[in-house]
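Missing here: one protein chain of the complex. Every other protein chain is in place.
When the chains are written out, they are named A and B in that same order, and each has its own residue count from 1.
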Amino acid sequence: MSENRMAIRQVELEVLRYNPETDDEPKFQRYSVPCKNEWCILDALNYLKDNLDPTLSYRWSCHMQVCGSCGMMINGEPKLACKAMVRDYAGVIRIEPLSHFPIERDLVAVADDFMAKLKRVKPYLIPGEKRSLADGEYQQTPEQLARYRKYAMCINCMLCYAACPEYGLTPKFIGPGAISLAHRYNQDSRDGGRDLRQEEIATNEGVWECTFVGACSEVCPKHVDPASALQQVKVASTVDWYLEHFMSWVKK
Amino acid sequence: MAKSNKPIIWGTFAAGGELVSFVTPVLILLTLLAAVGHVPDMLGYDALRGFAAGWFGKLVIFVVLFLSLWSQAHRLRITFYDFGARADTLVAIMVYALAAVGSIATLVFLARL
Partner (left out) sequence: MSRRPYLREVSRTAWFFKRPRYLRYMAREVTCIFIGIYTVILLVGVYRLSQGRAEYEAFLMALQRPASVVFHVAALAFALYNSFTWFNVAPKALPIQVGEEFLPDSVVAGGHYVVWVALSLFILFWAGVL
């Protein structure tokens, strides 16, 4: 391959197509796309849609790994199409919608399930101490920020769900992304909502469906490390359980 | 949705997993030596019987066997599920019953020593 950044190479894309109005099942369609060396997969898809086939549907917005919209399977791996570079792939590149989610159309996955789960875990600050505006800000030290900062990087791209085999096998599992966000707020010194969130995540279909495959952390484009969040939730929930049960025996 | 009771087993899985990771390879190495005819001194009848006669020896043997049984039983339950066996409740009852029987048997055998 030429090191010339402007060099153009014909790249074969195999894209999974599904039109709910006419198709009974998805099938692959092959395109040959002239790609520049510095293109990401999303650039190739945009070229394809603008010049070769305007009927192709896929989600994207920011083109800079912030919005979390363009998650898709690229050669079987969950990736952001804006982060995966064409030059890193040899041969035919196979592009499918995110695994484990239903297909709305072409590369568009149905995100309803994730959105509902996200809502359930209350991923927002529930102040532990009520302050009036006159009392000023909720302050936080750098140490307190460091406790949850990694988990605040989540962009809701759902790659971790597409990587998690337990979510694929058991779709009611609340899953890595939402539980990591619950953990992010639980770890926040300004927050007092952990008991409410535990009602959702310390359940059988919450964190206890996780078997620590670790795939979520391997594919996360923002290095959130959901697997670590879930293990920490398990440890904390186990301590809770022993305390709740043994303390109630002690009180009797 | 009620909170799960899985922590009671997961506690033994986490503690047992840690212990197994630390000691099981070297224990296997010891019995492997015995299996190829070089019985380590401590695995001789008199030495091991002497170790197991004291309360400390009994405690060590019980903790190792108890945590090994429960942690591996729990992982076995998950392995069944991962291989496609969906009768999770039945599997859980079976593997935990085995771990419980093994734990009680350990206590009984140790009491005789």
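Operating definition for what follows: contacts are C-beta pairs under 8 Å (C-beta built on N, C-alpha and C of every residue); 3 or more make two chains touch, one makes a residue touch a chain.
This one's a predicted model, so the numbers in the text were calculated from it and none came from an experiment.
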Displayed chains contacting the withheld chain: A, B
Where the unshown chain meets chain A, residue by residue: 18, 20-21, 23, 25-26, 76-77, 99-100, 102-104, 110, 142-143, 145-147, 165, 168-169, 211-215, 217-218, 225, 227-228, 231-232, 234-235
Interface with the undisplayed chain - residues on chain B: 14, 17-18, 20-37, 39-43, 45, 47-49, 52, 61, 64-65, 68-69, 71-73, 75-76, 78-79, 82-84, 86, 102, 105-106, 109-110, 112-113
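Heads up, the rule we're going with is that only the chains that are shown with their structure count from here on.
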Mean-CA-position distance for chain B and chain A (Å): 37
Complex contacts: residues of chain B adjacent to chain A: 1-8, 10-11, 14, 78, 81-82
In the complex, chain A residues that touch chain B: 165, 169, 198-200, 202-206, 208, 211, 234-235, 237-238, 240-242, 245
